[in-house]
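Apart from one protein chain that is not included, each protein chain of the complex appears where it belongs.
Order of writing sets the chain letters: A and B. Residues in each chain are counted from 1.
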Amino acid sequence: MSHTRVRIHKAERQSFLSKHAATLAVLPVFGIALFFYFGSAIWSIVMSFTASKFFPDYAFVGLRQYSRLADDSLWSLSLQNLGVFALGSLGSLVLGFVLAVLLDESKVRGEGFFRTVYLYPMAVSLIITGLVWQWLFNPGLGLQQFFRDLGLTDFDFNWVGDKHKVMYAVILASIWQSAGFYMVLCSAGLKGIDAEVWQASRIDGIPKYRMYLEVIIPMMSFTFLTSFVLLSIGAVKAYDIIVAMTNGGPGGGSTLPAYYIVDAYINRRNIALGAAGSTVLLLIVAAFLIAMPLINLALNRRKS
Amino acid sequence: MAQVAVQHLDKVYQGNTHVLKDLSLEVASGEFLVLLGPSGCGKSTLLNCIAGLLDVEGGRIEIGGRDVTNADPSERGIAMVFQTYALYPTKTVYGNMAFCLRMKRKSREYIDQKVRETAELLQIGDLLHRRPATLSGGQRQRAAIGRALVRDAEVCLFDEPLSNLDAKLRTEMRIEIKRLHKRLKSTFIYVTHDQVEAMTLATRIAVMDGGKFSQISTPEELYDRPANTFVARFIGSPPMNFVEGRLSLRSGVRAVAADGTEFDLSAYGFASRPQEGQEVVLGIRPEHFHRPVEAAPSYATMLNIVEPLGSNVLCYCSLGKTEVVASLNPSDLEGVRADEELRLSIDLAKASLFDRATGLRL
Partner (left out) sequence: MRIAPEIRSALALPNRIPSKNPVSRVVIFLILLAFAVLFAVPLYVMIVTSLKSMDEIRMGHIFALPVNPTFEAWDIAWNKASSGFAAHGLKSGFWNSVAILVPSLLMSVAVSSICGYALAFWKVRFGNVLLSLLLVCAFIPFPIIMYPLIKITAALKIYNTSFGVSVIHTILALPILTMIFRNYFASIPLDLIKAARIDGGRFLGTFWHIILPLSPNILIVVAIMQITGIWNDFLVGLTFGNVQAYPMTVNLNNITQTQTGVRVYNVYMAAAMLTAIPPLVIYFLSGRLFIRGITAGALKG
């Protein structure tokens, strides 16, 4: 009697595992997403309403941290810098697109060589990017000196030392780093365009630049949209390159929100302030994520 | 003066793939010339060369009397309709048709009038503000044709335009294209692999095989008097039956098959003198088989398979050791069933005789 019972139990147990194997496989990721991502985000948001400093303090203080943020000129400067940086990063997309078009147009032998060269900066850490470009921008020993030696005695390339120009230096380094990536995306978009559309344009006698303007670029709208999203995410996440290149300076001229927040957590040891900054950042990202599909929808509606 | 003239055209691809070999062709003004052939025969390549989308390695192309061999596609006075329509996806039908005219700096009024006229002609007037993605296959094809016609070119090229449509639409659009040709009276050069399309649309057909012209002739001529076995096999559905044999000149001209079956060729129009013992291939179309009338000579065949098609019946028979297909009236088969003997007579005056070695018509 007991024999059979054991056997049935074993069979039942096996079928439970196998029946629910898929769910079990999914559970860890599910749990992590809920707990570590959403839970953490919610925790941070809650913390932003407290007076926590080095240690969490759960006393509710309303919007005090946010008003501190608003009063902190460094924070508003960081938001401003974020805007400048996001706009400047578009240069990566523009350059990437231009390179993709040139490569597509030329059918040059050694196309692979060029792609390899344009893309290698992606393989390298942003710390290294920041370091090398900081070195290039070195006033006495870098590019500025190089151009001065060539005769342009008043050439000023010391952007890293200038509070108002440092963001441009960071933008330049960032474009160098990511233009190759956007070239790859645009090349993929260009290759997806039907050869016969090009042939039709040759029969119709449409000049090339017109084709790009009126047909090709609109056809690549998905690629561009994806690129915008990725560029914005990249701008929001930018931290490493600031640390390596400028450490936020001079005078906060290159501080970005992510840098400010990490700095608040680690150096200024002010959890609530960091949490408040993070929440604002989250709102910016959320607003962006909501705006993108809406823009996409509006564009699509125009199509039909 | 021919509208389109191709002289000794040579096209070679990477390395040594000689795709077109010394082709010469003249297309008269107002003709509907179809380039017909199987995949890879070079018909699309020839069309693309005429269009200027491909460079040629040798020869000359003239359109309207001008030498356009090195001219840009847009300067050859041609328009083209593509297999995949190639409409500009982000533009409306109106925009697609107007694009080329805008580049030529025509006035707004002219463009508007031209576009609407052409749209009316193709019955897509109410689709002008839609984008290609929202149109059906047939509508897209009309839009593509519209974009080509709006240019008022003297020569219009078609590259397998109906291949992507389903059977019913294909028939509709075929009639549409024929109607357009009648109305516009311009020169059409049309590429297809479908012999039905070719036969129904063309004023002349150029059958291509391996980069060369196999025969250039009217549809009737190609059907009734194919110049070689390739054309004979390609045109006609069900295809022509072939019987291999030898010529015997003993009592009148006869073709004798290996199994002894004899075919009396005295009514056949020979183009050259028949030779005794010449190895030949006799081609008989399915509809040239009949039930014997009175005392006419007939052959005993074994009826194997019957395929009733409604208006006619396809009979797969064994004529001696050769399998043939005969197309008969349903009433002709009264009293005969499969696996029984079926007596058939053959209208040998309408047959085609080819030299077995060269494949050329005798």
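Throughout what follows, a residue touches a chain if its C-beta (ideal position, glycine included) is under 8 Å from a C-beta of that chain, and two chains touch if they have at least 3 such contacts.
Being a predicted model, the structure only gives us computed values, none of them experimental.
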Looking at the whole complex, which of A:80, A:145 or A:158 touches the chain that is not displayed?
-> A:145
Among A:57, A:104 or A:162, which residue is in touch with the absent chain?
-> A:104
Touching the unshown chain, chain A contributes residues 18, 21-23, 25-26, 28-30, 32-34, 36-41, 43-44, 47, 56, 99, 102-108, 112-114, 116-129, 131-133, 135-136, 138, 140-143, 145-146, 149, 176, 180-181, 184-185, 188, 191, 195, 198, 202, 208, 226, 229-230, 233, 236-237, 239-240, 243-244, 247, 258, 261-262, 265-266, 271, 274-275, 277-279, 281-282, 285, 289
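Note that only the chains that are shown with their structure count from here on.
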Whole-Å distance, C-alpha centre of chain A to that of chain B, is 58
Could you please specify the touching residues of chain A with respect to chain B in the complex?
-> 194, 196-197, 199-200, 202-207, 210, 214-215, 218-219, 221, 303-304
Interface residues, chain B side, partner chain A - complex = 51-53, 72-75, 78-80, 82-91, 99-100, 103-104, 130-131, 133-134, 147, 151
